[in-house]
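One protein chain is absent from this view; the other protein chains keep their places.
Our next item is subunit A:
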Amino acid sequence: MAVNTKVSLKKRESELAAIAKQMEVLNGEPFSDGELPTFANKIKETNQFPLRPKKLEILQVNVGYMCNQVCAHCHVDAGPDRKEIMTRETMSQILDVIKTTGAHTLDLTGGAPEMNPNFRWFVEQASAAGIQDFIVRSNLTIIRANPKYYDLPDFFKKHNIHVVSSMPHWTRGKTDKQRGDGVFDKSIKALQELNERGYGMPGSDLKLDLVYNPSGAFLPGDQASMEKDFKAALLEDFNIQFHNLFAITNLPISRFLDYLVASENYEDYMYALVEAYNPTAVQNVMCTNTISVSWDGWLYDCDFNQMLDLKVNHKIKHIKDYQEDLLLDRNIVISQHCYGCTAGAGSSCQGTVA
């Protein structure tokens, strides 16, 4: 089913751009009529309610919703028309937190994080603050989008940044359908440039991982076999290498939810998620070791809750008041979208969890 992939839901003034409307869908049928159990009831079956954080390992910072792409499945509803961008002031508050946090990983996401005018400054400061694993979620095409970004691979290398990039398929057709015309060729070029710098090469410390998410209303296949197929195809066709493939389930929020509803796949998709529910995956869902910070400094259990504006259930709600030990004592805010994290082998920004 064709979706208008040129602009964000917000710009389209779509009904589902309103978060309340998304929550209404998630709380409605087939959950409200008892056809399917709510996520809370489901995790109660195995005494995993309420969901609680364990140890904080990852600080995930969303530096803004602006993006050079408008992918059909985007859970951020990102695009060139989104103006929400993190200021240097908020970044400074985060840098203060980085100096004392127990988290070993700083995970920068967006939109296209590189489009934030303070991106490089922030990376340099955070790097100096001694983060061990520094992830940037780069959409690859940004590297080829404009000459001012051409040196990004060198910049990433200089700061030993772990690059995690989306690649929905090893064929042009499937990739461009999900992410837009021309995305495949630009992504291939960007991957080759990263490889040239040593990124993703066997044994290299410059880590390059790819993210696969299905281009439609179906769940991802087995991560290990998908990785094998991706590696073989990218090597044979384009001489490209990378380290790991993370197979991520699309969560039913934002543009993907809009697509599910418009294509009349919503109900079947929720059935598929619930059917694939794996109680073991619940223990390791992302929110148990992550805190997500929005462009304007609010705190969330994960990037998905951020998009649904479900702020942390704690009196500390903003980065300026951040106190890690206190924040760990909270119940995670959940809803039906959480089924996306517990289907099959589970799903997180680092791939499967079970």
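Observations, loosely collected:
As a convention for this text, contacts are C-beta pairs under 8 Å (C-beta built on N, C-alpha and C of every residue); 3 or more make two chains touch, one makes a residue touch a chain; residues count from 1.
By definition in this document, contacts and distances are computed from a predicted model.
For the chain that is left out, the UniProt protein name among "Carboxymuconolactone decarboxylase", "Ectoine/hydroxyectoine ABC transporter permease subunit EhuD", "Ferredoxin" or "Cytochrome c oxidase subunit 1" is "Carboxymuconolactone decarboxylase". Considering the full assembly, A:174 is the residue among A:12, A:157, A:174 or A:189 that touches the omitted chain. Screening A:45, A:124, A:181 or A:275 against the full complex identifies A:275 as the residue touching the chain left out. Remark: the omitted chain is touched by one listed residue; of A:59, A:98, A:164 or A:226 this is A:226. Where subunit A meets the missing chain, the touching residues are 169-171, 173-174, 212, 214, 216, 218-222, 225-226, 229-230, 271, 275.
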